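Written below as structure tokens is the structure these notes are about.
One protein chain is absent from this view; the other protein chains keep their places.
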Amino acid sequence: MSSASVPVAAALVRRRPPSSVRRRRFLLAVADHSLLITASLMFLAPFVFIMLTALMTNSQALSSHLWPSPFRWQNFVDVFHQAPIWRWALNTMIYACLATLGVLLSSIPVAYALSRIKWRGRNFAFGLVLIALMLPPVVSVVPLYVMWAKLHLVGTLAPLIIPNWFGDAFSIFLLRQFFLTIPEEYLDAARVDGCGELRILVTVVLRLAKPAIAAVALFSFLYTFNDFFLPLLYTRENPDWWPLQIGLSEFRSLHQVQWNLTMAATLLVMAPVIIVFFLAQRAFVEGVTLTGVKG
Amino acid sequence: MRRVGIGLLATLALCAAAAGATARTSAHAAAKAENITIWVGWSARELKAFKKIVAEYDKKHSDVNVKVVGGINDDKITASIRSGNVPDVVSSFTSANVGSYCKSGAWIDLKPFLSKDKLDVNVFPKTSQYYTQYNGKRCALPLLADVYGLYYNKKMFKAAGLKGPPKTMSLLTAYAKKLTKRGAGGSIKVAGYNPFLGFYAGNAPDLSAYAPLYGAKWISGDGKSQLSKDPAWARLLRWQKNLIDWYGYKKLQKFNAGAVDEFSASHAFEIGKLAMMIDGEWRVAFIKDEHPELDYATAPAPVDDAHPELYGAGYVNGTIIGIPKGVKHKDQAWKLLKYLTFDPHPLALFSNAIRNVPTTKASLNSPEIKPDPRFKTFLKIFANPKSKTSPITAAGNAYGTLIQAFTVKWQAGHAGDLQAGLKKLDKQIDAQLKQAKAGGVP
Partner (left out) sequence: MAPWLIGFSVFFGYPLVMSVYLSFTHYDLLSSPKWIGFANYRYLFEDDPQVGGAVTNTLWIIGVMVPLQVMFAFGVALMLARARHGTGFFRTIFYLPALAPPVAATLAFVYLLNPATGPVNIILKQLGIEGPLWFQSPGWSKPSLVLLGLWGVGNIMIIFLAAILDAPRQLYESAELDGAGPLQRLRWVTLPTISPVILFSVVIGVIAGLQYFTQAYVAANVAAGQASQAGDQTVNNLGYPEGSTLFYPVLLYQHGFKFFNMGYASALSVLLLVVAFTITVLIIRNSRRWVHYAGAVK
């Protein structure tokens, strides 16, 4: 008799608690999360203000008003009339695509060679990679510019794209760390089957290393999309080849300063990255984690 | 993996197509007549006017196609000459840089072209001749000149019971204080006169617009900087600081931050937020285009109380135009350059359109000029023998940067003793000039 009543009593207890208790629990949760909520409001605030300003008229943007009235969606269209945004976007895509492709094609073999193939001088080469990693690129900028100027390539995107086809230290480092975690058995099995190293790389390793490769591609794309310093050096004097970031910084002085349009343009420049993020959220987070944990 | 592969291929194809398209259009253009490019600093309305003048030239000359690029500044010019991607004709608003352009050979010597076409530079006024050469090497020609004078709002003057423009600095200060209207918490709603160095072109932080009004000399006969030795500079800086302190430095900064871009239709003077200002002669065209209803007048800028004989003079400089080093189509470039600078027709038309001062006697007296009473003030200032321009040095405009660094600190009250600061500034400028002459370090 008693053994049957215990489970029944337990079932009774596990039913939904009364609303007052639920409300209290909710309030507690809010209090617990209050810091989080405040912090996230502060993080979101700039975006909100940018959006509001992007919808104002020019005189409103310069006054003390915080809320646009009326909402001028026309601004986003005006931005395209004021400046060659499409051309800038095209330039950015050319730069980002070709550079990312180059990074992938050149870094993967190197990372593989550094991690899975035994050869003399391997550790020395890896040491070189580490040194290249720690070197601020600002240091090598002057002689490189001189070189490109002599080759008459300044004013184009070539000086930006070409170095990426010779391997990127960060990507090599990341890929190598990841390749190291691939169990040797897979590779040995392929070797036994008579595959050359290159085939092993393409058929076995690449498939296993998808997250790392995706991360490298994503980061490379993001980095070149956001790049400002190198395009500033090499394309500043040639508006035909300005990427988005340079164009945005020059937008202010192209026509008279119109903050509402500038903010609209800012949002437009931020949008692609944010959209890509939402589409590839998992890859993003995994990639960032990978860099930190393996680094 | 396959999706990624397809995506990669697609983007690669897109990139290749874009690259191919651009390559094709540039090849197509090269097949026709000679293409030359001219770089100018103008933008928006002024650029449109310039493009019209060039289009007229283009139509008359079928053997050449001229492309106009606007919005150029000296940074871009310097960068392009260094990297080898030069336009065929280039122009700059910073006439003071002609010293470094001529000395380094960045802009080529025009004397052979002038003598071949038997052209005499004496058709240009003496000042314009001065700021287009360095040490006898002529690497530029003047293309319309700029002059600074006083603009004042007649309606506000009437409301405050003030008659006529102020002729001395003390009167300017008194009028400025009377015309200023404050808002909540002492903020500035309407400024009588804004003396903040760096605010709008009339307050150039290298003090260029004010120097002729005080009779201040930058460089002595033996090439040494005079900022601490000529007492006019100290007087100018003290006047400026006193007026800033009266307004309140932070309050002025807030006023400036809330003002609008100098070349937009909501310019502070044009919308009645500023009662008086010293500005260039081009403002006449801007006001006519943007706020024709504005009730204003022009006059020579007020001068130092100690030098009333300077009244009627002002700061002069102008647009300079030349041919950069490394140009291929030198003859076509020279033909365009000659047309723009010597021929009275384009000069007169362009002067009408953007209201800059014509730089040849022929264009000044051309029947095509449309007279304007408010613009006439500036023509008179330009012709005044006491009007001055900035010195042309081997370092170009670099001394302006040094002066700017000091004056910006001074007006914020961070510069300590004025005389000591000016002495240090003189030493820096002298060092800079010495090194520039010797071709050494910055």
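Letters are used for the chains, namely A and B, taken in the order the chains are written, and counting of residues starts over at 1 for each.
One rule holds for everything that comes next: contacts are C-beta pairs under 8 Å (C-beta built on N, C-alpha and C of every residue); 3 or more make two chains touch, one makes a residue touch a chain.
All figures in this text were calculated on a predicted structure; none of them were measured in a lab.
*Asks:* Touching the left-out chain: which of A:V77, A:V141, A:A189 or A:L279?
*Replies:* Answer from the full complex: A:V141 touches the omitted chain.
*Asks:* Check the options B:V68, B:L162, B:L179 or B:A204 and report the residue that touches the missing chain.
*Replies:* Of the candidates B:V68, B:L162, B:L179 or B:A204, B:A204 is in touch with the missing chain.
*Asks:* For chain A, which positions touch the chain that isn't shown here?
*Replies:* Touch with the absent chain occurs at residues 29, 32-33, 35-36, 39-40, 43-44, 46-47, 49-50, 52-53, 61-64, 66, 106-107, 109-110, 113, 125, 128, 132, 134-147, 149, 163, 165-167, 172, 222, 225-226, 228-229, 232-233, 244-245, 248-249, 252-253, 256-257, 259, 262-263, 266-267, 269-270, 273-274, 277, 281, 284-285, 288-289, 291-293, 295.
*Asks:* Contacts of chain B with the missing chain: which residues?
*Replies:* Its contact residues with the unshown chain are 41, 43, 73-75, 78-79, 81-83, 93-94, 104-106, 185, 198-201, 204-206, 250, 253-263, 325, 397-398, 400-401, 404-405, 408-409, 412, 414, 428, 431, 439-442.
As a convention for this text, only the chains that are shown with their structure count from here on.
*Asks:* CA centre of chain A versus CA centre of chain B: separation in Å?
*Replies:* Here the centre of chain B sits 42 Å away from the centre of chain A.
*Asks:* Give the list of chain A residues in touch with chain B in this complex.
*Replies:* Listed in rising order, the residues of chain A that touch chain B are 58-59, 62, 90, 93-94, 97-98, 101, 148-149, 152, 154-155, 206-207, 210, 214, 236-239, 253-258.
*Asks:* What part of chain B is in contact with chain A in the complex they form?
*Replies:* Listed in rising order, the residues of chain B that touch chain A are 1, 4, 8, 11-12, 14-15, 18-19, 43-44, 69, 71, 75-76, 79-80, 82-85, 258, 260-261, 263-266.
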